[in-house]
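A single protein chain has been omitted; all remaining protein chains appear in their positions.
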Amino acid sequence: MASFWEYANPLKFMRVTDWLLPIVAVAAVVVTATGLIWGFFFTPDDFRQGATVKIVFLHVPAAMMAINVWVMMLVASLIWLIRRHHVSALAAKAAAPIGLTMTLIGLITGAVWGQPMWGTWWAWDPRLTSFLILFLFYLGYIALWAAIDDPDTGADLTAVLCLVGSVFAVLSRYAALFWNQGLHQGASLSVQPGTRMDWAYKAPLYTCMLGFGLVFLALLLAGTRTEIRARRMKALVARERMA
Amino acid sequence: MIPDLGRYTLEVSLAYVVSLGLIGVLAFFYWLRGRSVKRQLAEIETGRGKNG
Partner (left out) sequence: MIALLIRDLRLALRAGGGFGLGLAFFLILAVLVPLGVGPEPATLALIAPGILWVGALLACLLSLDRIFALDFEDGSLDLLATAPVPLEAVVTIKALAHWLTTGLPLVLISPVLGLLLFLPADAYLWLILSLLLGTPALSVIGTFGAALTVGLKRGGLLMSLLVLPLYIPTLVFGAEVVSRGAQGLAVNTPLALLAGITAGAVALLPFASALVLRINLR
């Protein structure tokens, strides 16, 4: 009986991803390129935002992935804590730098977009602030992984940090919302370019979202394979030293 | 071929260059580290094979 948990076996994971990774990688490049080229070359300018509307095809998928990657790390950490599958812990480790990069892309594209639209690179808008906070959480998580030598201890500690951090990240999100509303009533800047988006934008946007998802998946698989190998290497070296 | 970005040429192209650049750098590092770890592991495993 084939079960999802079989893929938690590192050997099986390596065997499956060996042929899966190239497929996902090619798909990621093709879909992302399609979406971005579509968005960049073949969409009309927005009557209000002009050509800056094209940034949406980078900004929204990156922001979406920034949050999704953290959720994925949370799930992987829970699986590690409950079922002790090493692949899960290593996948969470491999995911963190991708999430960090996505958050950074979201912030940078947001700043570049905000400059012509709002006249400022940065505003302490709740949304922007939450992303900056998320960026700090990613940094802390990665730093903790980097600081601990023993892989199992590192996996345990970072998993607990991820759980606790998730709770506080959500709290911070609401705190930021509360904080800015408290200070500047009604002066909020909306990041979304209007709720009624035309299909001319929606279709390439969804393509880009799918593409960014695939990019994440490809990098995640590659990173997890590397981490599994590094883990095995560490175990071998330790065993040799013991013998 | 290149669409006319009007007065936002700098902003839009900057966003694209930086974003794709970041993803590219990340992918490059993942690839680089993956390659080096793979090679080191292979060395250790063949070394072990010779010794015992």
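Order of writing sets the labels: A and B. Residues in every chain begin at 1.
Just so we're on the same page, a contact is a pair of C-beta atoms (placed from the backbone, for glycine too) under 8 Å apart; a residue touches a chain by one contact, two chains touch by 3 or more.
The structure presented is a predicted model; accordingly, all values stated were derived computationally and were not measured.
Note that the undisplayed chain, when the full complex is considered, contacts A.
Of A:40, A:113, A:137 or A:216, it is A:137 that touches the chain left out of the display. Touch with the chain omitted from the figure is made, among A:30, A:82 or A:164, by A:164. For the chain missing from the display, the contacting residue among A:29, A:75, A:175 or A:203 is A:175, taking the whole complex into account. Taking the complete complex into account, residues 133, 136-137, 139-140, 143-144, 147-148, 153, 156-157, 160-161, 163-165, 168, 171-172, 174-176, 178-179, 182 of chain A touch the chain not shown.
Heads up, the rule we're going with is that only the chains that are shown with their structure count from here on.
Across the complex, chain B is touched by residues 36, 40-41, 45, 50-52, 54-55, 58-59, 62, 97-98, 101, 104-105, 108-109, 112-113, 115-116, 215, 219, 222-223, 225-226, 229-230, 232-233, 236-237, 240 of chain A. Here chain B touches chain A in the complex through residues 1, 3-9, 11-12, 14-16, 18-20, 22-23, 26-27, 30-31, 33-34, 37-38, 40-41, 44-45, 48, going by the rule given at the top.
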